[in-house]
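Quick one: the structure is below, questions incoming.
One chain of protein is taken out of this complex; the other chains stay put.
Let's look at chain A:
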Amino acid sequence: MSIPTLFVISVVVFVVIQLPPGDYMTTVQLQLQSLGGLTEAEAAKVAQELRKVYGLDKPLYVQYLVWMKNIITRGDFGFSFQYRKPVADVIWERLGWTILIASLCHLISTLVGIMIGIFSATHQYRIGDYVATFFAFIGLSTPSFFLALVAMYILASRGIQPGGLFSQYYLFAPWSWGKFVDLLKHIWIPVVIVGLAGTARNMRVMRGNLLDILNQPYVLTARSKGLPERTVVFKHAVVNALHPIIMYQGMVLPFMISGEIVASTVLNIPTAGPMFYSALVSQDMYLAGSFLLLVAVFLVAGNLLADILLAWIDPRVRYD
């Protein structure tokens, strides 16, 4: 089922990254002309030679097939012109950080969102509910780059250098407890920025569902049996209110990744965000394309996982 989807995704990615007029060699040609002092004809010749070296002069479908073949057989995603390294060397570490930050945001926003949602639903129309709802709406309405800018400003005005994942002291140091603590000191900034909107969403979903469930007859039954309210809420209602959140998991990760890209581009954190942005701007096509492709593959896998999880939690769900 997923294989044809993945195939179409790879074709779409390839088409999208081929869309801009010109290629990276056009950029190189312009650089040679302006900085290298070559004439237009000479620069064009060099660019043409380079195209031949990297196979960019071949017809598009050949380029696509070669790219795909190398990915599948050798895990080789092509060459990043900007970094002058194979894409695979550049992308994995950065993508790893992106996925790590996105997953952390995801985890935290799910847990916190669910808890606030439960609180809000069980205290409907009281002051706590109104405060939570107000902040949820603000969280949903604030662009993440604005939060990143504000965070950057606040941190800078307190003398903390924002951006990056490590302080300079630990940048090239081997892993140690100190380095880990240093990482935590840096990573919470993007996590909080990106996680806020997700927390708000989860809170709204949880609140809505739990309110629906609490009006169901079986909850009334549980209450009339004389069960304590805590048992009614947590053992009977919450479990059933969780399903939409799990079903919705597959859609949250792309949301988090989007947020992470924006936040780390603004804060200049060395994750896949700034890399993807500069790859797009300078038409480093294999790097941009590989990132799009890998993220899409992760999402397909994530959706599959969410489906399995749902079937495991709720035995009534059947996939035929």
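One rule holds in what follows: contacts are C-beta pairs under 8 Å (C-beta built on N, C-alpha and C of every residue); 3 or more make two chains touch, one makes a residue touch a chain; residues count from 1.
Here is the rule we go by: contacts and distances are computed from a predicted model.
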item: Complex member absent from the view - protein name from UniProt, among "Energy-coupling factor transport system substrate-specific component", "Gfo/Idh/MocA family oxidoreductase", "ABC transporter permease" or "CO or xanthine dehydrogenase, Mo-binding subunit"; value: "ABC transporter permease"
item: Sole contact to the chain not displayed, among A:30, A:68, A:227 or A:280; value: A:280
item: Among A:56, A:115 or A:296, residue touching the chain not depicted; value: A:296
item: Touching residue (missing chain; options A:63, A:109, A:122 or A:209); value: A:209
item: On chain A, residues whose C-beta touches the chain left out of the figure; value: 4-5, 8-9, 12, 16-17, 19-21, 136-138, 140-146, 149, 152-153, 156-157, 162, 200-201, 204-205, 208-209, 212, 244, 248, 253-255, 257-258, 261-262, 265-266, 276-277, 280-281, 288, 291-292, 295-296, 299-300, 303
